[in-house]
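Here the complex is missing one protein chain, while the rest keep their positions.
Here is chain A:
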């Protein structure tokens, strides 16, 4: 028996000209929770894909439990006792829990015997690890927290001793995340080894025993968690000192710039997504909307920005009404001083196949300064893009590069530069730092505060509670389409978490 569950020796992997993993050495001790952190594109996912058999390393050895093995495909990984919980679940939505767990592990063509066996085994696992879930529930009817539990059960059912979790808390409420961590502790107590990949430093500090940091394809450090600090880890990730706390002065709220009254929005199926929501935002303040993804925040932003038609209610911008229940032209709203950084930059905020400069005018392409007679003035557009690239430090600084080839952080900067540089009165921002690396997060947060200090009204929607608390001057919590509470940013995480889970809110609404 070996002391180490996993040992990676000199793992090297290139895709074409991109060196994704460079001579990676990693030792994971048995029965520990080992964190791996790093910015987007640092090579964490590639490394885990090599460990799980999606890719093969160009060089290097994988030693599992003291034996050097070749992992050619996920089946080989499963046989070696490795289980993986993906960021995006790999579940068949209209199958039951039991069917999903058995899938691919059936033992014969006739399923009866396997089903009986699986059911018994599932019971045992549930008992051993406190992982309750109804085996006959259909996946699509389960909340995400439980779906994730099914993924973990799937791995355990296949007798995994090593469990890899890729960004597991991205879709969870704080309470659900806490529950997940208790499960992981339980697994550890049973002697399993957990490999946790995340970009959230706080989670690393809360749950791991050891932590390894990746930067630009290299493993730069491994630390014992209790001997390190958030600041040190952030510095290791980025390669320079990072300001984690946003410096921000007092807000000086002035006139109401955006006023939403009794707004109700239904989705295409007729389900009410935003239910009778009202709030005001003043010049010079940031109002944050906290909530678990899917509680109506997206629809709220879409209705205000004119992309989705509202069922009822009124919205006024700079004192004059927007016809949110009728036909709204988003281009017209831009002219009236509304800028919108959409939640989904890949499909909405940007056209990934466009050149950078073409995206830098999206939504503003009607501006006469980009035109020369009947034609677009390509030189003016590129010059304009170059100015924004310089001001926002967008890399690489090439306005002719295809947008898909920029990193997440730089793509987000393209959108921000476009929306902020026009000096709008009202800025609505959805998920400003989703999939953005730590270095860029700092920059983006600073810009948002700057906008506030210039007297803009900012509406901020984010599923990252830390971000909401760091930036907002007031916090509204949404649950099931309703605003269930308003808090100041000094409210505790626990308090906000209960509101986000709809526990407190129901009481408050009843009063």
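Operating definition for what follows: a contact is a pair of C-beta atoms (placed from the backbone, for glycine too) under 8 Å apart; a residue touches a chain by one contact, two chains touch by 3 or more; residues count from 1.
Here is the rule we go by: contacts and distances are computed from a predicted model.
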- Message: Considering only the chain that is not displayed, what protein name does its UniProt record carry among "Putative copper-transporting ATPase PacS", "sulfate adenylyltransferase", "DNA-directed RNA polymerase sigma-70 factor" or "ABC transporter permease"?
- Response: "ABC transporter permease"
- Message: For the chain left out of this view, which of A:25, A:56, A:114 or A:186 touches it?
- Response: A:56
- Task: Just name the one of A:363, A:455 or A:489 that touches the chain not displayed here.
- Result: A:363
- Message: For the chain not shown, which residue from A:353, A:369 or A:395 touches it across the whole complex?
- Response: A:353
- Touch with the omitted chain, as defined above, among A:342, A:399, A:432 or A:502: A:342
- Contact residues on chain A toward the hidden chain run 13-18, 20, 40-41, 44-46, 54-58, 305-307, 329-334, 340, 342, 344, 347-354, 358, 362-363, 365-366, 371, 374-376, 378
